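The other protein chains are all here in position, but one chain of the complex has been omitted.
Then we have chain A:
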């Protein structure tokens, strides 16, 4: 797969993701134009900040429907950070429950740890997500988040990571949909390899 669309719905640092995808060999189009994105082979959904704010922007921009349509058509999709979290059924923040896109069962909840945000380079147990982590066993990836899905998740292949004894879903795969809680575009050579693995897998 070469032609990848990066969904611009007003969330996050798109430059880094676009550059990292392009270094990994993709022909990247950053766009908020759903019709333009539909002509491409793969879709990358970034996201930073709060679950509710991201879901709101995704819903208003039509991005949420595009993601559902993309998954239903079994086309390759990669969610990053909050772009991973919104693929779950729900997000719980400050007592507020926000419906997610619902491609994965379960909820994204506050991490149970004293030191938050969970910020920095952590190891990942690839679990049964063999494609994404090929050649990456033992590598560290850059995380920055205070919420996560505790897992395990029904019908989803999951890689996990641990922070202060709390284990959570670090990456997920279901059909043609993949996503990472960490930032591969900020994870140096290991992140570049993961992105290349995703591109090669489709």
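Keep this in mind: a residue touches a chain if its C-beta (ideal position, glycine included) is under 8 Å from a C-beta of that chain, and two chains touch if they have at least 3 such contacts; residues count from 1.
The definition used in the following text is that contacts and distances are computed from a predicted model.
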"NADPH:quinone reductase", "Peptidoglycan-associated lipoprotein", "ABC transmembrane type-1 domain-containing protein" or "Imidazole glycerol phosphate synthase subunit HisF" - which is the UniProt name of the missing chain: "Imidazole glycerol phosphate synthase subunit HisF"
Hidden-chain contact residue, picked from the options A:9, A:70 or A:142: A:142
Chain A residues that touch the omitted chain in the full complex: 12-13, 15-16, 19-20, 23, 48-50, 114-123, 140, 142-146, 162-164, 183, 185-188, 191-192
